[in-house]
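Have a look at the structure below, then the notes.
A single protein chain has been omitted; all remaining protein chains appear in their positions.
So that you can tell them apart, the chains are marked A and B in the order they are listed, and the count of residues begins at 1 in each.
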Amino acid sequence: MANGLDKVMDALDIETFIVAKDEDEAIRTIRQIMTDMGLRDIDVVYCKHLGPGARVRARGYVFRAGDMYGWLKEAQQ
Amino acid sequence: MSIIKKVVLAPMDPVHDIGLKMIRRGLEEAGHITWLYPPDYSPQEIIRGIMEHQADTVLISRTLGYGVEEVLARFVDLLDAAGLRERVKIAVGGMAIRPELAAELGFDGGFGPGTTVEETVAFVEGREYIPARCMNKHNRYNLIGDYRYEFKNRPIKGLLDQITAQILDWSKERTSPGVQRALLRRQILTDESQGESTACHKKEYASLCDDIVSKYYTSGCLHPQTRKLGIEELAAISRYVEQTRSRMNPENIRHTRQKPGVFVQYGTGCPSMDIAHIKASEAWGADGVVHFDPSWGARSEGFLEGYLTHHEDGSVITPENLKCIKESLQESTLWQVRAHRGVNTAETVLLAGNAGADLTKINIAYGCLGAGTDPERMIVDGVQAIKFAAQYGMPFDVVTNEELSGVPAYKAFAGMLIVSNLSLALGAMPILQPLFCYSPEVMINGNMSDNYIDFNVAKILALRNIINAPIWAGAPIGFLTQTEERVQSSVSTGLHAALAASLGVEAISIASSDEAYSGGPIAAASRIDTLKAVKEAFRFLGTATIEPTASARQWAEHLEAGIEQVLRQVLEVGDFAQALQQGVLGSREEGAYPGRAGAGTVYRV
Partner (left out) sequence: MMRILGVAGTAKNTGKTTTTISLINSIPDPAMLGITSIGYDGEAIDNVTGLPKPRLHIPEGALVVTAENCLPAGSASLQKLEMTDISTPLGRLVIGRVLRGGLVVLAGPNSENALRDIISRLKKYNLKLLLVDGALGRLAPMSAADGLIIATGASRNTCPTQLLQEALAIEYLLSLPVLPAVEPVFSLPSLLVESDTGLWPGAGGFIYKTVEFSGVVDIKPFLPIAESLELFSPLPGLVFHDPVKLLLCGDLEKMAAKLLHYNKKGGRVGVHSPLPLLAVTVNPFYPHYNKVNGHYGSAMLHADNLWQAFNSGLTVPVVDIVRQGGEKLAGIINSLINCSG
């Protein structure tokens, strides 16, 4: 199988709970995680810090409207 | 001819298994003979039992994950060594079971969590399991039904008829570039279908467009935010649709109620991505899809042509883009192309009708109070749009988006009813679309400080007290109650959907769980979030109802009285366009600003 990300329709979201002292730290951490995972075009969709850490959802857009979509390439063959 | 099977059901756990008990009931109802063993029999005991009963099938359940491979392997091994493997069909199921594990161990069937009784019975009977949803072919949802539009509030009807007469009288001698372009477009479409040259009409059409659009007709120059889709891209999307179609087995989103139909909105900017999102939405149970075009499309006179992709939100309306999308839809999917604002309203309805859209959206009042179009222009174009809709037999909703600007519901509803009554007079089929939203009005007045139910119920009660017409809650439901948090967003949509179901409205438009996220386009997965939430809400509610408090009825009465009062004021002004300008249907203080796009472009014929 070629690059798995090619099969993502548009975006890959990661949702988790980050142990952090405040929202900033949580956001920095999840951004780092996303970058380390090889994702680009990253945004933090949601972050709420309460108590021990933050519930976060970060998104890495794989394809945006107008791009050449990987999942369409297969249909092209 | 059905063959009776002899089935041993054995839980290989220390405790009883509900799953096996339910399966046993299902098997007995199907006429088979069963033996359900107590929990925690050893493999040897189970096999001894199989021999005694001369069973032909054994169903093992296992919920504990610990040591599951060893226990099951031993069972299969002993069965094999006892010489029974060939004549006994064996399956294992339960929370600890992955079908791959069952396959590895040599079971004939492996059922993970979520397996239904029907599926297991089919396995025992040796037939292919066809999920129920496949057997009921997804039917096209009927929005209009048997509505006859009888008015129950005679005074309001009387007022509306007078206003309608005034509008028709005023507009019959007036036209606009928008109307002219629409008529030209109709001619162009006819030319094309007859294989004749469109050059002449297109030239005239171009002369009625804004520069940014006419450049396309004169020099092929595209709007800067767009690009043409290549031939390979188009071929690829076509193949993609074909491949996807062959796998489509859409979920049924409703449970025991027949309503409401569920619409999702699309408009990523790219027709290919739109189609991908549409297919996902269809698969997860959406009954219909709503086209969102870019906001500049409403402000620039004229439409571009060609298969165009747009670099930001909103998919450009061109005859080719609409054709492309229509071709991708499942037969049962309803398709709405909105025409409720701006200077291209009439032509939008024409193109929509020509492309085979099922619905459109028209609201003169909102178009000028909340979407920036000049009142006179909006009226002239709107009337033409309604006529086209009637000609195409295309129903449309009349949406009270002004509520989002801050216009109180009673005023927005007055506008909605004016447009609806006008539509009826023109032989069209309007659908009322009140908003289920956390509007500025309720923020200020506190109507939703306790619950999101009463005020929404009040809206429906008020409208039903006035007229018997189809109601489609929008747009989307729960608007402004959602945050970027996926669960909160989905739950809010689900709960509002339950309320809509309880009220028996015809349809709802739902957002994705990305509705409140402004950092980027909506992701496909987020659409599925809310479709799942709605499905679950419908399951939860069934045919039960949600009970509002006494406030709902009180507010409904206020709404009805308010609507009547506004209609009287409109009549006092004596001119609908003037009434809009003067803020009768929504004032500046309330956040409604009569628009200027197309101002001064209306002229008498």
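Convention: a residue touches a chain if its C-beta (ideal position, glycine included) is under 8 Å from a C-beta of that chain, and two chains touch if they have at least 3 such contacts.
Note that the coordinates shown come from a computational prediction; the quantities given were computed from them, not determined experimentally.
**Student:** Name every displayed chain that the left-out chain is in contact with.
**Tutor:** B
**Student:** For the chain that's not shown, point to the residue among B:V15, B:M51, B:A165 or B:A235 touching it.
**Tutor:** Among B:V15, B:M51, B:A165 or B:A235, only B:M51 touches the chain that is not shown.
**Student:** In the whole complex, not just what's shown, which of B:H16, B:R74, B:K228 or B:H558 touches the removed chain?
**Tutor:** Touches the omitted chain: B:R74.
**Student:** Of the residues listed, B:A55, B:L105 or B:I188, which one is in contact with the missing chain?
**Tutor:** B:L105
**Student:** What chain B residues would touch the chain not displayed?
**Tutor:** So the residues of chain B touching the missing chain come out as 42, 44-45, 47-48, 51, 69-70, 72-74, 76-78, 80-83, 85-86, 99-110.
Keep this in mind: only the chains that are shown with their structure count from here on.
**Student:** Taking each chain's centre as the mean position of its Cα atoms, how many Å separate chain A from chain B?
**Tutor:** Taking the mean C-alpha position of each chain, the two centres sit 27 Å apart.
**Student:** Touching chain A in the complex: which residues of chain B?
**Tutor:** Residues 227, 232-233, 235-237, 239-240, 243, 268-270, 272-273, 276-277, 280, 309-311, 483-486, 514, 517, 519-521, 523-525.
**Student:** Which residues of chain A touch chain B once you look at their complex with the stated criterion?
**Tutor:** So the residues of chain A in touch with chain B come to 9-11, 13, 15, 43, 45-46, 48, 55, 57, 59, 61, 63-66, 68-69, 71-73, 75-76.
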